[in-house]
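A short worksheet on the structure shown next.
The chains shown are only part of the set, and none of them has been moved.
Labels A and B are assigned to the chains in the order they are written; within every chain, residues are numbered from 1.
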């Protein structure tokens, strides 16, 4: 059980692949992704059940070891968030080792 | 003459489209589960592709077919250019580029519905039109991005994400629907009537029934978009103007497509399908590509234009109207 940082990112589902690549590149130790989420933000409503697939979100959860890693990850994804919208939250957590 | 309109509006697929629209407007919780809806569209592409391929295997591939395909690609590449410069005056370069790509590309469901309409009124059409549809999906995406890169880039001073051309080409030329149509067509062409025998009970017989359920869903989706629109804050450009564009563009593009078809001496059915392809706008492949390559463009402009206005307009009014016009010219 060691202190860690939990990053939570919401982006359009179309961008899931690109986001995964950028997390890998930024050295994230791993990630979990939940697809087919909906939501509302400044860019309006996104329906999770849109068959055209153009307005669905996905949620990434990334557990990072420390602030340095968080910085790197956030830097890597900032341009993407800026261009396409979304949400990024960082919070404290404890990582249960096994 | 207007019996064509009645034949169209009174057909089960169109009536189910209306049912979906109605369900959304009265806020019924009717829905086709998303994954199934996606599968129904996979089915439609698979079936129309296979049928087109089998038809191709049975008719000789001649110069006129090649010319037709060339014309189709030409249309798909030319439309975005004029649309871009037309819209540039009122919209940002990104939005103009995205809308021009949307209208240069095609809607497979509109095509499938037009083909079902032709079958129901007993007019023949050639399998190579399926190839034309596949060929017309991608060029507009590339042209749209190029237009933005050339004429729009300076606008936004900021450092942009580098454009990954490889990814863009893959997105545009190898997206799922293009790949499936082309692949199914190839397989239909290879296996011919022997293959058709094996899978006709799956691709031919239930086709109209499945189209009904798919259009029911499309009705729901299109109406949801209209509702979302009416709730949206007023944007940079008033909504009536956008709706106006979304009605005028298919008419102009239909005229372009129809003229090309008539110049090439296409048959009635083929001419209608090319016209419909030109008139239709993409609401799946292009928006997906635009979100990746041109996220600056506002999806709440191009998506509802294509999906909530142009798509129903073509389905309900466009198809029989274009048919009527072509018929009166060809003089059947």
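In the analysis below, contacts are C-beta pairs under 8 Å (C-beta built on N, C-alpha and C of every residue); 3 or more make two chains touch, one makes a residue touch a chain.
None of these values were measured; they are calculated from a predicted model.
Trainee: Expressed as a composition formula with the shown labels, how is the entire complex in this file built up?
Mentor: A x3, B x3
Just so we're on the same page, only the chains that are shown with their structure count from here on.
Trainee: Between chain A and chain B, what distance separates the C-alpha centroids? Give it in angstrom.
Mentor: About 33 Å, centre to centre.
Trainee: Inside the complex, what are the residues of chain A that reach chain B?
Mentor: Residues 12, 14-15, 18, 36, 43-45, 47-55, 79-80, 83-85 of chain A touch chain B in their complex.
Trainee: Within the complex, which stretch of chain B touches chain A?
Mentor: Residue positions touching the partner: 31-34, 37-38, 41, 159-161, 217, 221, 224, 228, 232, 283-284, 287-288, 291-292, 295-296, 299-300, 303, 307.
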